[in-house]
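Only one protein chain is missing from this complex, and each of the others stays in its spot.
Letters A and B mark the chains as written, and numbering starts fresh at 1 in each.
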Amino acid sequence: MFDAALFYLRPHVIITDPMNIYVCVKHVPDSAATIRIVEPNQIDENITFLLNPYDENAVEAAVQLKADSDDTDVIAVTVGKPAAIDTLKSALAMGADRGIHVVTGYWPDSIVTARALQAAIIKDGLPDLILTGKAAIDSDGYQTQFRLAAALDIPVATHVGSIARNDNSVTVTCGLEAGGEQVIRMRMPCVIGTAKTLNTPRYPTLPDIIKARKKEIREVSIDHLAIEPPDSRMEIIALKSAVQKRRKQMIAGSIEESVTELIRRLKGEARIPLS
Amino acid sequence: MEKIAILIETRQGEIKPSLYGVITAAQDAEHELLALAFGADTARFADQLKPYGIHHLVTITAPSARSFSNPDNRARAIIRAMDHFDIRTLFALTSLAGKDLLPRIAARLDAPLVMDCLAVNLVDSTVEKPQFSEKTIATIRVTGHHRIFGIRPNMIEPKTMPVETETVVFNYQGTADDRLEVVETRQGKSGAIDLSEAEIIISGGRGMKNGENFQILQECAQVMGAAVGASRVAVDNGWVPHSMQVGQTGTTVCPKLYIACGISGSIQHFAGMKTAGTIVCINTDPDAAMMQQCDYGIAGDLFKIIPALTRQLKAHR
Partner (left out) sequence: MNKKYDAIIIGAGVIGCPISYELAKNGYKTLTVDKLADAGMGSTAASCAIVRAHYSTVDGVAMAYEGFKYWLDWENYLGNVKDEKGLARFMNTGSILLKSQGHDWRKVKSNYDVVGVDYEEWSVERIKEAVPVYDLHEFWPVRRPEDPKFFDPPTRMLEGAIFCPEGGYMSDPALSAHNIMRAAEAHGSEFLFNVEVVAVRDDGNRVTGITLKDGTQFDAPVVVNVAGPHSYKINQMAKGVWDGCNIKTKALRHEVMHVPSPEGYNYLEDGYHTSDGDVGCYYRPEVGNMFLIGSEDPKCDPQEWVDPDEFYAGKGGQGRDNQLTEAQYKAQSYRCARRVPDMQIPNQPRGVVDLYDCSDDWIPIYDKTDLPGFYLAIGSSGNQYKNAPVAGVLMAELIDKCEKGLDHDKEPLQFKLRHIGRTIDAGFFSRKREINYNSSFSVNG
């Protein structure tokens, strides 16, 4: 339970030298992949998995921040099955300096994931900034960044479209509806959930990929992180294919005729309230 | 009686129309429904909420009206109210605002949270939600002291269930945390309908050829009360801003009617609009993927068809 008094107990973290930017990345099925359900609650994982596209923006932002300051370490962190190492390699090819893989035998929910990320990060060093995509395209949960921030007891903003770094704070803009924006200043360390509009992630070249092969990836089993088992859980108990039956009717005729017919059918059988 | 709260979301001072479906998702004769709304001026919502089964309207006030512009403060106010009224289940819209506020609350409560719910079963504590770019529907069981559900806008048809609504004021006295500070809030376009909640969307893709041509969609949208969307191609070409993008890396939408103009229909685009009630496809290419997955298709020139549609709709009014 949140308690405002506790909020201030943690001593303010002094910006360490070098600056540590942790980027949390997730290994997810390619959006173009066909998802086949094999067990009541499992998918066939024999498909292309890749670095979650929203996390690409987070990696890019970290690498750009690194380019702006001399002494910055960008550490990519992932929680997942052994295959998730490929996603770390992608992040390293994009310019992250090293990687941490919290190895699991299953895909944990975001409550466990956030705890694992928190444990892995504090075990590794003192974060100044933690970046991650605003969501992962597999589970579409929109929450791990918040849980991680709560676990570390640091501020968080999401849907971030710009980041400006000050001495010990960052100023970010968060997207609101209908194109609105909120400008937020957060003291570091803090967590940022990146939006697509933040930047255009770079594509690595083969020399980048070759260079990344020499970068360090530390693997740690989730069992060795001594994570306190949470009381709360979100478990997938069943999966089914989402198939929507469509009418697939072609409307032919002259322009005016076909438009008249379209309006007739929309108002009639489709019951659309066209004002 | 279990107490269930629905977080009220407003646009330009009024309850969002898509919110009534959220109340319906929580409706059950066994439960006591509370609506939580920010600001003293929300007391006037009681009459609007009555038909939908809200027993108590809780207006959350603070010494300074400004304090609720801070997202952390909003989250803390809700948590205090939940604590005060012994609310353990919270419903809200999966809107842009909801995607910030709900996880803030869930993270602090260490509560399970499912966004984009299509259906909620409170007895089993299960929800249905799309995953994997809308390719599957997952049934998720949530376990915890609290549970929080973000409902996909327009997914649940509102049902009335009239009761008497009593208004209660809850005064939040918490202080802002200076580690997160709102410097400025710039509101979006007042007339614009947000894509994720629009009931009708007319979208343009590669076939629009340039940004100026989106004007013909705007004109049609105005007549229909629709929002204008776009495919990734239109955004990548710089024709329209990213906020208009429907699809995997844009906005996921669930309107009653989706009109795709000059959009071939990539998997990533479908991922963003496949739960639409009715899909209309207007494309010169009768073999476009979108044609195969629509309700009504017109193979033809959108530059002739859309103006005709605008004209005819105007004439019908």
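Definition applied: a contact is a pair of C-beta atoms (placed from the backbone, for glycine too) under 8 Å apart; a residue touches a chain by one contact, two chains touch by 3 or more.
No experiment lies behind these values; they were computed from the predicted model shown.
Undergrad: From the listed residues A:56, A:73 or A:181, report the one that touches the chain absent from this view.
TA: A:56
Undergrad: Please pick, from A:33, A:150 or A:239, the residue that touches the omitted chain in the full complex.
TA: Within the whole complex, the residue contacting the unshown chain is A:33.
Undergrad: Among A:90, A:104, A:158 or A:258, choose the residue that contacts the chain missing from this document, as touch is defined above.
TA: A:90
Undergrad: Touch as defined at the start, partner being the missing chain; which of A:85, A:183 or A:209 qualifies?
TA: Per the contact definition at the top, the residue touching the missing chain is A:209.
Undergrad: Which residue numbers on chain A touch the omitted chain?
TA: On the chain A side, contact with the omitted chain comes from 30-34, 36, 44, 46-51, 53, 56, 90, 202-207, 209-210, 213.
Note that only the chains that are shown with their structure count from here on.
Undergrad: Rounded to a whole Å, what is the gap between the Cα centroids of chain A and chain B?
TA: 21
Undergrad: Can you list the residues on chain A that touch chain B in the complex?
TA: Its residues touching chain B are 1-2, 4, 7, 29, 31-32, 34-35, 37, 41, 43, 53-54, 111, 114, 134, 137-143, 145-147, 149-150, 154-159, 171, 174-187, 190, 196-197, 230-242, 244, 246-252, 255-256, 258-260, 262-263, 265-266, 270, 272-275.
Undergrad: Enumerate the contact residues on chain B facing chain A in the complex.
TA: Its residues touching chain A are 11, 69, 71-72, 76, 79, 83, 95-97, 99-100, 102-104, 106-116, 126, 129-146, 174-175, 177-190, 192-194, 196, 199-200, 223-225, 241-243, 248-250, 252, 256-257, 267-268, 271, 274-275, 277-280, 286, 291-301, 304-305, 308-309, 312-313, 316-317.
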